[in-house]
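Only a single protein chain was left out; the remaining protein chains are all shown in position.
The chains carry the letters A, B and C, assigned in the order they are written, with residues numbered from 1 in each.
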Amino acid sequence: MTRLWDKRASLDARVLQYTAGEDYALDERLVRYDVRASIAHAQMLHAQQLLSVDDLALIRTGLQQLGEEHERGQWRIELADEDVHTALERRLTARIGEAGGRVHLGRSRNDQVLTALRLYLRDAIDELDTGTQGVVAALERLSARQGDIALPGYTHMQQAMPSSVAWWAEGFAAELRDDARGIHSVHRRIENNPLGSAAGYGAPGLPLDRAATTRALGFERTQEPVTSVQLSRGKAESQLLFELAILMQDLGRLAADLLLFYTQEFGFIDLPDAFTTGSSIMPQKRNPDVFELVRARTATALACLNEALFICAKLPSGYQRDLQLLKFPLFRGIDIAGQTLQIVAAALDALTFRPERIHLDPAVHAAQEAYAIVVNEGVPFREAYRRVAARYTHKE
Amino acid sequence: MTRLWDKRASLDARVLQYTAGEDYALDERLVRYDVRASIAHAQMLHAQQLLSVDDLALIRTGLQQLGEEHERGQWRIELADEDVHTALERRLTARIGEAGGRVHLGRSRNDQVLTALRLYLRDAIDELDTGTQGVVAALERLSARQGDIALPGYTHMQQAMPSSVAWWAEGFAAELRDDARGIHSVHRRIENNPLGSAAGYGAPGLPLDRAATTRALGFERTQEPVTSVQLSRGKAESQLLFELAILMQDLGRLAADLLLFYTQEFGFIDLPDAFTTGSSIMPQKRNPDVFELVRARTATALACLNEALFICAKLPSGYQRDLQLLKFPLFRGIDIAGQTLQIVAAALDALTFRPERIHLDPAVHAAQEAYAIVVNEGVPFREAYRRVAARYTHKE
Amino acid sequence: MTRLWDKRASLDARVLQYTAGEDYALDERLVRYDVRASIAHAQMLHAQQLLSVDDLALIRTGLQQLGEEHERGQWRIELADEDVHTALERRLTARIGEAGGRVHLGRSRNDQVLTALRLYLRDAIDELDTGTQGVVAALERLSARQGDIALPGYTHMQQAMPSSVAWWAEGFAAELRDDARGIHSVHRRIENNPLGSAAGYGAPGLPLDRAATTRALGFERTQEPVTSVQLSRGKAESQLLFELAILMQDLGRLAADLLLFYTQEFGFIDLPDAFTTGSSIMPQKRNPDVFELVRARTATALACLNEALFICAKLPSGYQRDLQLLKFPLFRGIDIAGQTLQIVAAALDALTFRPERIHLDPAVHAAQEAYAIVVNEGVPFREAYRRVAARYTHKE
Partner (left out) sequence: MTRLWDKRASLDARVLQYTAGEDYALDERLVRYDVRASIAHAQMLHAQQLLSVDDLALIRTGLQQLGEEHERGQWRIELADEDVHTALERRLTARIGEAGGRVHLGRSRNDQVLTALRLYLRDAIDELDTGTQGVVAALERLSARQGDIALPGYTHMQQAMPSSVAWWAEGFAAELRDDARGIHSVHRRIENNPLGSAAGYGAPGLPLDRAATTRALGFERTQEPVTSVQLSRGKAESQLLFELAILMQDLGRLAADLLLFYTQEFGFIDLPDAFTTGSSIMPQKRNPDVFELVRARTATALACLNEALFICAKLPSGYQRDLQLLKFPLFRGIDIAGQTLQIVAAALDALTFRPERIHLDPAVHAAQEAYAIVVNEGVPFREAYRRVAARYTHKE
């Protein structure tokens, strides 16, 4: 088996291992998108009279079959394939012969991978949105179920003002809805069609029609000039990871609250056994591991964002192989956010607030008392504040 | 002098130093915004019959004067003031008497600081946009001036395809325009009015009209429910820092290119003496320090983003004093991006490409040669590729 | 199959997936260390008359067999096992019966995993040291082979002073030797025996002899008090990741130099085909991907360090499930550093400097000229500097 660009010496096996390392496995999820983009590219070549109708038919059918077979698990990208692009072109050529060698005309793996990634990100955004809405819906169910229960409103982790389960749940729901909008805002950076920028400098002498693939693949615009394309690599990826860091921050803060509420000292909530784990040494323990891991995953989200941003930093312009490593933190960040959303939604449905354990310090009404003095007596707030403060001189 | 909430023991001086540390100095830039928001709040209190028309007049005039005097450098926030809010209320009360104690009714420093920050961020976004457009304009001037000069297009830092100064400059210009759009997209998170959420749980018993301050301050919507407000603290800040990290990434990559071009071995560009610095030991040296520092500032931008995200992570919901520390990385990130934009624009105007030193390896036309074979002979690209590759078997 | 602590409801499958997620696979590399620590623990229990000699024999033989079978690939930790500890205890009990249920007396998975990790880290340090010395040796071979070749010494990426291939290689070799010392310095934090601290609060009522396992496992001291043990989790891990970040920084800087040297414009080095890769579009290209990926791996190293530090940050004391997630960045950081060391050593052996392409700007001798004026004429250095500077008024 040979790689597309093999010309002379066989590649040192260690070099292949180091350079294609995790990549060939990561690329599995790009197969369907590379198939789609390759078909759009071939159609454009045909329309530009760079590919015969017969070759187009062979390519289209061949790629569709390869995509379906991959979906069914009938083949996998191998280390020696290096990446999804080589894996597909090699298999296509093995299947349809010479015509397979015609599909790469006017493109490079540099624009090809970016196209596949952006198509993939569209679907990832949709799934992350669905996952986020799932947590929102669970918060709303909680609010409907137990919203009336009074809860202290905390500032500085101190009881501060009266609140409720509804306000607690709806505060998080509102932020998660906003996080979902944040995730959607990444579309701004993925709706640029990179296809046809080739290695980053176009395809001199070839009559490509970039607008055609823009339309065929549903992009909003063709990314121009061609030299901007590789400069943009990593930006949509980082933005999605940033928005996921914000999402995970909210989920982590929700988990921090619930871990507090689940302590024996608070005792505000109950969790079913299915959502707690035991201890290998202490027979009595039921631990809220799920929420601890949600809290910890904020660290993973931040690390993925950092990795993506730092990979791109300080690089000269033009494609650099460094950019390949973006896929790992991108996919890891997406997967972990998706898993976390699912488990949080399930956990919220499972938990129960315990009103009998929730006690509001009467002092949480102090601000309201000061307000009443202002309204009733017309004194300045600062004066009312001082009067009420005198009542609460000694804590508890 | 006393702080608003001083009730009993005087605050330990070390505690004041540790808690108000950098804050009082950082808050200088928030004075004008806190004045504006406080006047809007007072007007609303008056409209809701919680403040007399005379008191409103006193408050409005007093705050406006304090704002103007601050603008003229006539007073500064002091350590003992702790923050901008206390500094203003204290000075206002000293000036207009009892009425000054009426302005804090129905708000908390928690919603107050967020309001001031969001108003500030609006202006910061405008300035950063102007700065970014300044670099775009400098790139366009460069393209107009020397755009025709041929330049190798690089991939993997290797000469790959033909390019030009115009394509180099316009690739960056396109990305910077996109970065400016990214900076603007932060508006989505700052156009929510937090005022009236008070400490994060509203103002029970007070007939506040939050929609009135939303209108008066030009926000797009009132942020609700009140419990979402403190959960959102840090998000707009982090998003702006993220977009600045992306912007600084582009500027750092531009600097990386120019540092390469300025080596003796490339020799592609010249810099006037005013834009280089000398060495204390080597008499002949002219160093491109500006571009080195631009490259290094990508690290600062990332650190500011990290600091902001780390500060918020894992916190229980509700206001936590930790959030105060967001101002430092936010202001530092904004300032450094602003300074970098200015110097890069100036440096681009100052540099000159040296066409006599720029040599394109003839092999950069290899892809075009292969394309010609495909177009002329109809052979598959992969076959044309192999034929052309044979011509270039030995590098250089 | 049941987990150790299963008491009532079966664990929700999604919870198992989320909590044991990557862990069971990561734990593969801990099997041998957990076997060793468990045998030491059982011997101590026997010496303290908490385990009969027969049960000890059964346990020791059983664990040794399981360890050997695992080494031969005869079993793997399964998701339902959750972790290495449960996997071993379960298999041991299945094999030797009731005695298997005696081995966990006086320990918890909290001290058990830390013990296994520290034993593993000892071996990892040795391997990383070997890898680092491998690069040092390759640099020394390069210096022996081509050390005499003159090279410009750069500052600010500008030719500054005369240098040589020997100085270039030996500068990196000296730093890598120092990095290896840094990696060894992590021993300070791993030579504390955590075993017997159990869940973090000792084993009340049990006459454990912690000093015995300290001796048996070769630790330098017993970690005390027991409450310090879980506070120390993550520190050795982070320190190793920090030292690897420093190591990767050096390798990344070495790669940055070589990428510069490999440009057509510098042309200082040659790489054999086995160490370059081709382009899918440009037939003439030979790309130095290995060095690009080495440079990019500095980002991975930093991300792993960040993830480890951030997992631990802000946690209340005592074991938290969050800490489990440390294994992923730790193992990833170790693996990637190891692979990078191997490939860099191989690449250094493969590259050749091209003296015919290396030209030193005569101005690199300017400092030496100024020194000669000082020595010969006795004028102040600053005066000599000015005189020599006048000779070089116009660059090049």
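Details
FYI, a residue touches a chain if its C-beta (ideal position, glycine included) is under 8 Å from a C-beta of that chain, and two chains touch if they have at least 3 such contacts.
Keep in mind it's a predicted model, so treat the numbers as computed, not measured.
Across the entire complex, the residue among B:Gln64, B:Thr130 or B:Gln342 in touch with the chain not shown is B:Gln342. Screening B:Leu26, B:Ala199, B:Ile269 or B:Val388 against the full complex identifies B:Ala199 as the residue touching the chain left out.
Only one of B:Gly218, B:Pro272, B:Pro362 or B:Gly378 touches the absent chain when the whole complex is considered: B:Pro272. Within the whole complex, the absent chain has one touching residue among C:Glu78, C:Glu127, C:Asp257 or C:Asp335, and that is C:Asp257. In the full complex, chain A contacts the hidden chain through residues 152, 155-161, 259-260, 262-267, 278-279, 281-289, 292, 306, 310, 313-314, 361, 363-364, 366-367, 370, 385-386, 388-389, 391-392, 395-396. Although one chain is not displayed, chain C still touches it through residues 4, 7-8, 50, 93, 98-106, 110, 153-157, 160-163, 167-168, 170-172, 174-175, 178, 181-182, 185, 188-189, 198-206, 224-228, 230-232, 234-235, 238-239, 242, 245-246, 249-250, 252-254, 256-257, 260, 295, 298-299, 302, 305-306, 309-310, 312-321, 365, 367-368, 371-372, 374-375, 380-383, 386, 389, 393. For chain B, the residues in touch with the chain missing from this view are 3-12, 14-15, 17-19, 21, 85-86, 104, 107-110, 198-199, 272-275, 277-283, 285, 287, 289-290, 292-293, 295-300, 302-304, 306-307, 310-311, 313, 320-325, 328-329, 339-340, 342-343, 346.
The definition used in the following text is that only the chains that are shown with their structure count from here on.
Averaging Cα coordinates per chain and for the whole protein, the chain whose average falls nearest the overall one is A.
The distance from the centre of chain A to the centre of chain C, each centre being the mean of the chain's C-alpha atoms, comes to 28 Å. Centre-to-centre separation of chain B and chain C, using mean CA positions: 36 Å. Computed from the mean C-alpha positions, the centre of chain A lies at a distance of 24 Å from the centre of chain B. For chain A, the set of residues touching two or more other chains reads 4, 7-8, 104, 198-199, 295, 298-299, 302, 306, 310, 313, 320-321.
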